[in-house]
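Data first, discussion second: the structure below is written as structure tokens.
For this depiction, one protein chain was excluded, whereas all remaining protein chains were kept in their positions.
Here the chain labels run A and B in written order, and each chain numbers its own residues starting at 1.
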Amino acid sequence: MFGINYQTRRSFTNKLMVFLCGLAAVIAFIPLMSLLIYVVSQGFQQFRPAFFVNLPEPVGVPGGGMANAILGTLTLMVIASVVGLPVGIFAGVYLAEFGKKSKFAWTVRFVADVLSGVPSIVTGIVAYTVIVKPMGNFSALAGGCALGFMMIPIVTRTTEELVKLIPHSLREASWALGIPEWKTILSIVIRTAKNGILTGVLLSIARVAGETAPLLFTSFNNQFWPRSINEPTASLTVQVYTYAISPFDDWRQQAWTGALVLLLIVLAVNVFAKMFFKTGRGVLR
Amino acid sequence: MNALNEQEVDGGAVKPALPFFLFGKFKEVGFGDKLFRGITGFFAFLILVLALMTFLALWVNSGPCFKAIGWKFLISSEWDPIQQKFGAVPFVYGTLVSSFLALLIATPLGLGISLFLTELAPLNLRTPVAFIVDILAAIPSVVYGLWGMFVLAPIMQAYVDPVMVKVIGGPFFVTTSIGLSFFTAGVILSIMILPTIIVISREVFEAVPNVYRESAKALGATDWETIQLSVLKPSKPGVVGAVMLGLGRALGETMAVTMVIGNMAQVTPNLLAPGHSMASVIANEFTEATGDVYLAALSEIGLLLMVITLVLNIAAHLLVWFTTRNYGRA
Partner (left out) sequence: MIDELMQKEKAQKVKMETTKPVGESVKLVVPHTEVEMSAVQKVKVKAEGVCAWFGDKQALFDVNMNVNQKEVTAIIGPSGCGKSTLIRCFNRMHETVPTARFAGDIMLEDKSIFDPKLDPVVVRRRIGMVFQKPTPFPTLSIYENVIVGLKLNGVRDKKVLDQAVESSLRKAALWEEVKDSLNKPGAALSGGQQQRLCIARALAVELEVLLMDEPCSALDPISTSKVEELIHELRQNYTIIIVTHNMQQAARVSQKTAFMLNGKLIEYDATEKVFTNPSNKLTEDYITGRFG
């Protein structure tokens, strides 16, 4: 009834397409491997204690490090968390608990989605305008705020999703005990979703820790130890960028090491967050 | 699972399945409830404030440029800060060209990988491949840029660019460059948006109930025909959404592009020439911008970039909504 040639062609097409899909995975693997190999092999050349305890040195002076940048990045993370987490988590809880059908919640959700699509460099301009300009100088505060702004929509949406996953029966059980709704939400719902929310928070921190663009003209850069959050502050990412585009081999070498440290931090937080999520009483997956 | 829970919650949290008088008491009398709702609602409101602030900051900041240059800003391709001549065209062009190139490369690759992950790969291969995708997504942009500058660009210059000139040539691949070009930017962007496309299209594919795959197989469809018939066809809107979100990420990507695109403001069909993008010009020149108009011009490019991503995002939402509605009716 059906031509043999046609069947051969079908089976050939099938094999070809399956092969191509597999090939796509292999192709994606190549740049990743190349990147990891280069970052590790190049980065290891300067990967020694001095790098973690010394300040940057001028070109030609050996022994420079990125200690201030590492500290700066940590400072920025703390500020970003202070700015971003409360808003993100509470807004997420609001959307999940009270925002089923209201227009306000729909708007907030939509705006949060749009905000998470705003390019990070634009967030940098915003932080520059509202903080750097009035204060008159670059500062860790401005950089941290920029990163915090970026965290807000991410944390909001993850929190919302996770709180929504808590089964309704749990709430009913709590109501049945005569516990008011707000206590139910705080003590039952959020506590159950805690691990998931924490994972989302960690992942969002890991994500902004790798950001460079919004810091270029907010926290700027600094060659010395940070003394207050109201002055220009170095960060790993900006330092890597500055060194990478410099014409000096010595600095470029350090850029690779900085990239290695950055990569290790980001991957460690990622892996930790995911492991935590699996072992904890997670609600997802 | 997800949908089920949502339904459960949906039916309940706001208007629980309790008798209405009990429910009313719950809501009206409890001062704690009101307070809690008010506090969390206030934080939700702050998100709207943040959005408004973002827009206003850009708008106000761009003011001097509006005044000095006006609409010409959008159609002029001259960028000469010393002579106070500002035009956004080269940057819009660079952003669009590099992002489009990235989509061209990443869409087939990404869809192929997510099909491989959801439909084809043996079970023991799925976890490692998914892990690779996770790592790709986690690598900071500046690290991509570093690798792009020192590893990818030389490879492009030595091996890929000459081949493209020979094979395609034409106006798009004219002469070999120093490796810093629209093309290199497109390639590195394609790697960076790959995870976005994979993760979202994978979700879409996994949402297709297994019975549809089985019915296609029971009709004697091959693996690929099964995918076409029962997975790809109903997933079209979601796939479009995935690709658009990938595009959104490519448009706003700053560091990696800045480091490999060559940073030269020009409009040329030659993809091997150095160019500039909206994000990269801001990153490069914002701290060095002298004079109100210069700074305002950069802000206006930022505003433009935001408007473009905003339009894209809304269009993505509308398209998905429209096609799914169509599909629901159909």
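Note that in this section a residue touches a chain if its C-beta (ideal position, glycine included) is under 8 Å from a C-beta of that chain, and two chains touch if they have at least 3 such contacts.
Remember, it's a predicted structure, so these values are computed and weren't measured experimentally.
*Asks:* Identify the visible chains that the left-out chain touches across the whole complex.
*Replies:* Touched by the chain not displayed, across the whole complex: A, B.
*Asks:* Which one touches the absent chain: B:Pro81, B:Pro108 or B:Pro234?
*Replies:* Of all options in B:Pro81, B:Pro108 or B:Pro234, contact with the hidden chain holds for B:Pro234.
*Asks:* Of B:Ala51, B:Ala221 or B:Val281, which one is in contact with the hidden chain?
*Replies:* Spelled out, the listed residue whose C-beta touches the missing chain is B:Ala221.
*Asks:* Extract the touching residues of subunit A with respect to the undisplayed chain.
*Replies:* 1-3, 6-7, 10-11
*Asks:* On subunit B, what residues meet the omitted chain?
*Replies:* Output for subunit B: 122-123, 209, 211-222, 225, 229-230, 233-234, 236, 327, 330.
Here is the rule we use: only the chains that are shown with their structure count from here on.
*Asks:* Measuring centre to centre with CA averages, how many angstrom lie between subunit A and subunit B?
*Replies:* 16
*Asks:* Quick one: in the complex, what on subunit B touches subunit A?
*Replies:* Contact set of subunit B toward subunit A: 2, 5-6, 8-14, 16, 18, 26-27, 30, 32-33, 35-37, 39-41, 43-48, 50-51, 53-54, 57-58, 60-61, 108-110, 112-113, 115-117, 120-121, 129, 132-136, 138-147, 149-152, 191, 194, 222-225, 227, 245, 248, 251-255, 259, 279, 282-283, 286-287, 298-299, 302, 305-306, 309-310, 312-314, 317.
*Asks:* Which of the residues in subunit A come into contact with subunit B in the complex?
*Replies:* 10-11, 13-14, 17-18, 20-25, 27-29, 31-32, 34-36, 38-39, 86-87, 90-91, 93-101, 104-105, 107-108, 110-115, 117-126, 128-130, 149, 152-153, 156, 164-169, 171-172, 175, 180-183, 185-186, 206-207, 209-213, 216-217, 220, 237, 240-241, 244-245, 252, 255-256, 259, 262-263, 266-267, 270, 274
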